[in-house]
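Here is the structure we will look at, set down as structure tokens.
Just one protein chain is left out here, and the rest sit where they should.
Labels A and B are assigned to the chains in the order they are written; within every chain, residues are numbered from 1.
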Amino acid sequence: MIIQGETCDWEIVIGLEVHAQVISNSKLFSGAPTEFGGAPNNQVSFVDAGFPGMLPVINEKCVEQAVRTGLGLKAKVNLTSVFARKNYFYADLPQGYQISQYDQPIIGEGTLLIDLDDGSTRPIGIERLHLEQDAGKSIHDQHPSKSFIDLNRSGVALMEIVSKPDMRSPEEAGAYLTKLRTILRYLGTCDGNMQEGSMRCDANVSVRPVGSTELRTRCEIKNVNSIRFVQQAIEYEARRHIDVYESGGDIKQETRLFDSVKGETRSMRSKEHAHDYRYFPDPDLLPLVISQELVDGIKATLPELPDEKKARFMSEYGLNSYDAGVMVAEKDSAEFFEIVAKGRDGKTAANWVMGDFFATMNSKPEYTWANPPVSAENLGRMIDLIKDGTISTRLAKDVFIFMVESGKDPATIVEEKGLKQVTDTGAIEAAIDAVFAANPDKVAEVKAGKDKLMGWFVGQVMKATQGKANPGMLNELIAKKFKE
Amino acid sequence: MTKLTNLTIADALTGLSKGDFSAVELTSAHLDAMAAKRSLNAYITETPELALEQAKESDARRAAGRAGALDGIPLGIKDLFATKDVLTTAASHILDGFKPQYESTVSQKLKDAGSVMLGKLNLDEFAMGSSNTTSYHGNVVNPWKSKSDPAKQLVPGGSSGGSGAAVAARIAMGATGTDTGGSIRQPAAFCGVTGIKPTYGRCSRWGIVAFASSLDQAGPMARTVKDCALMLNVMAGHDPKDSTSAPIAVPDFAAALTGDIRGLKVGIPKEYRPDGLSDEVNKVWEQGIEWLKAAGATPVEITLPHTKYALPTYYIVAPAEASSNLARYDGVRFGLRVKGDSLDDMYKKTRAAGFGAEVRRRIMIGTYVLSAGYYDAYYTKAQKVRRLIAEDFKKAFETVDVILTPTAPSAAFGIGDNTDDPVTMWLNDVFTIPTSLAGLPGLSLPAGLSADGLPMGLQLIGRPFDEETVFKVAGVMESAAGFTATPAGVAGNETNAGSARGGV
């Protein structure tokens, strides 16, 4: 995206840091539960609360999840990594430091392919992924002079996934987050729920004149909790930078907060202190060494990931890039589609899934992938009935609605509702004759050259057969009749 | 019969099992002695009711034939170990009123073995000190008196000064200590008792208030080598709750005391004769070498070339780790809180009021050496030198089985001496710190008396996880030294009594 300024055209440079909560039963360094929404301070061990003498012991599941995610991002897995302490004081940081990884993260460079609206893709570099502890939660609105502290989240494992500054527009940032979330969900390493905070995004934004390769001072917008807000925040921030530069000012590096009500970013007061995190290797934890066998074992259990699935859907089912992208955006939709499409015409399957099915799915909140309006099997059988001529595509629309209402399989519905299409030439001809007989004037008009009325005749005959006449045969027979 | 408080742990266990006395009697005798010796200020918290209850339970267990390895033995616990529902202070104002809801692994193991806790022993604040003069709860007084100036109060050493004083004064049969740079060995030497810092990783650190995590080790202090071995048997062992705890089986340390050290090679490091070393200490060291020779071991001169750099290395590494470890004392979840206008104001006021001068100084040094721009010059450099120091020992142990050095450069000094300059005070640990940096086991035992009648200790250093050799050699030295001297007030005397073969 190019933003036209007064002095020149500007381009946005965006890097994203995503904190993704690792799916695990217990915390990164303690046996307390990670579950969301418990009573305050009840999902806390003495370790999580930073009590004297308490020591961290790492959860192997969290390590495996990080490796799994790294492999999913086609990234380098570092067999030796080191936990470091990031020292700073904050009310919800009980130890006075966060155990994180600094110069030796568990995962190194990787790539993520973003899917853009025009069907094209673009690779975005991943800088690193490291494991770290989450902090607790400060609640500021319960008391006039106090903040309340709940440590339930303290110590929950996070993967901090840092991109390279490769994105150039809010749209690309959105596509990156969407794709990252898709991959995490495919892998089962993070549920990607931004509202509940299990995926949080910090955006680093700077601008530069188009054509320049410099990296200007960036601002970090912290903890934005939806993809839409991330895009809004980036756009606002970029325009702010441009305004400052064009009025002769300078941007100072700082942490900012996005106000989603006003649609603005503002400087964060609590982060005004100059920070010096004094990272050093955590002496309570030795270097984390994992074996190549462990990595290979995890690799062997990786699911087919969205990019590969998309490519396969295109080659195997003949989908175009856009349709394939839509199908694989969620693991559940991809699985649903594949059941519908298997052994059938892929395009027909895609049209039905993306058309009537998605429309119905989105119409009511009770429809979920676990409870779809129509099962993939029944949708597939319905397509079979179209293929073998039992019903027309037009009739299928009705069958679909009956399936949604009753949950019955399409053959039963066709049987019970008598929706079998009429392919008997005689029966269709009889219906045509009846319509012709009732409308001699219109017959004459057609014969006089008013071809437009042909459609009217088709509609009338279709109506007379309650929509069951095979549309192809009907068109053919009417045309023949007029030629007589 | 010997006074119950004068028994060794080994003898007390025999007496208990023979029914000569009960655990309640043994505990009561110690509680009485504690009350009589409060002027030493060895305990921060006495737990007499708990002790008597535990002693009763111990007697019941013994009667039922279920006595543990230390059943009925009254011990003092350094107030750096978290003890469930019992005030745990680390000798700091900042832990005011803190009653942990958990028990440290080591003190739990001692409990499980049937021992009785007499109370929580005084120490230097957060174990930072070599004289036990930095405790918020006041100085500990060494029970030993100088002949030349019996009125002068001497330091017990530190940081486990309460432990050393209590064991020497017979107000605990044994005590736990912790050692980061010499905090078991140096007070053991100053108080005329035996103490061992085992190999790093031998005892769990879980539940011990952390000072410098890569150095901290728990260990026993008692009046004999065998008593230390009996205690360490119980205290040691792999703990899955401590990621640095060694998954190594614990041998029977007491069984290592065979008395036979023939053929062993004993390293004598030539770098351990610095300028400040007292002639008396040097003489005891020479004496020690002779005893080992007489027992059939061979002294071998070795070189530990980076010895000189151990102290500066330590005073970067330990404060760096401490500055981070002590960040959790912030007035939010436990201990002292001083009100402030804002969160930061509350932090700053709490920490300024809660930490004493030495602790504040070390936090600030640690903060500085880790800060941007200085990390490599100080912290990384120190970690590199630390490796060189560890490698010195590794090389030495290719040729020798154990190393013998003095424990401290002098005997105990007066309370208030050596306080004008922190660095001078730190020189007390010049012989113990290298071992700590290398993570090796080090034991101090009393080897003789100074002309002034004060105990002097010798240190034995072993290979990693070879405490057995250390104990074995220590046992032989203990017999040779014949250290029977006792501090003032033990044998009903107002001054020190008894003698030792070593010294002047």
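Going forward, a contact is a pair of C-beta atoms (placed from the backbone, for glycine too) under 8 Å apart; a residue touches a chain by one contact, two chains touch by 3 or more.
As a working rule, contacts and distances are computed from a predicted model.
Peer 1: What does the UniProt entry say the missing chain is called, choosing from "Aspartyl/glutamyl-tRNA(Asn/Gln) amidotransferase subunit C", "Imidazole glycerol phosphate synthase subunit HisF", "Chemotaxis protein CheC" or "Dihydroorotase"?
Peer 2: The chain we cannot see is, by its UniProt record, "Aspartyl/glutamyl-tRNA(Asn/Gln) amidotransferase subunit C".
Peer 1: Determine which one of B:H93, B:K120, B:K226 or B:R337 touches the chain that has been left out.
Peer 2: B:R337
Peer 1: Pick from B:K56, B:R273, B:R360 or B:R501: which residue touches the chain that isn't shown?
Peer 2: B:R360
Peer 1: Could you tell me which of B:F98, B:F190 or B:F413 touches the chain that is not displayed?
Peer 2: B:F98
Peer 1: Per the definition of touch given earlier, which of A:G249, A:G263, A:P287 or A:G472 contacts the omitted chain?
Peer 2: In the full complex, the listed residue that touches the missing chain is A:P287.
Peer 1: When the complex is taken as a whole, what residues of chain A touch the one chain not shown?
Peer 2: Per the touch rule, chain A residues meeting the hidden chain are 24-26, 30-33, 39-49, 57-63, 82, 89, 91, 138-140, 142-151, 257, 268-270, 276, 278, 281, 283, 285-289.
Peer 1: Could you pull out which residues of chain B are in touch with the chain that's been left out?
Peer 2: Those residues of chain B that touch the unshown chain are 97-101, 200-201, 214, 240, 243-244, 246-247, 306, 308-309, 311-313, 315-316, 323, 327, 330-337, 339-349, 351-352, 355, 360-361, 363-365, 367-369, 371, 377-378, 380-388, 390, 421-423, 437-439, 464.
Here, only the chains that are shown with their structure count from here on.
Peer 1: Using the touch definition up top, name the residues of chain B that touch chain A in the complex.
Peer 2: Per the stated touch rule, the residues are 81-82, 88, 90, 95, 98, 100-102, 104, 205-210, 212-214, 240-244, 320-321, 323-324, 326-328, 330, 332-334, 343-344, 347, 367, 370-372, 375, 379.
Peer 1: Over in the complex, which chain A residues touch chain B? Could you list them?
Peer 2: Listed in rising order, the residues are 46, 49-58, 85, 87, 89, 91, 94-97, 147, 149, 276, 278-280, 283-286.
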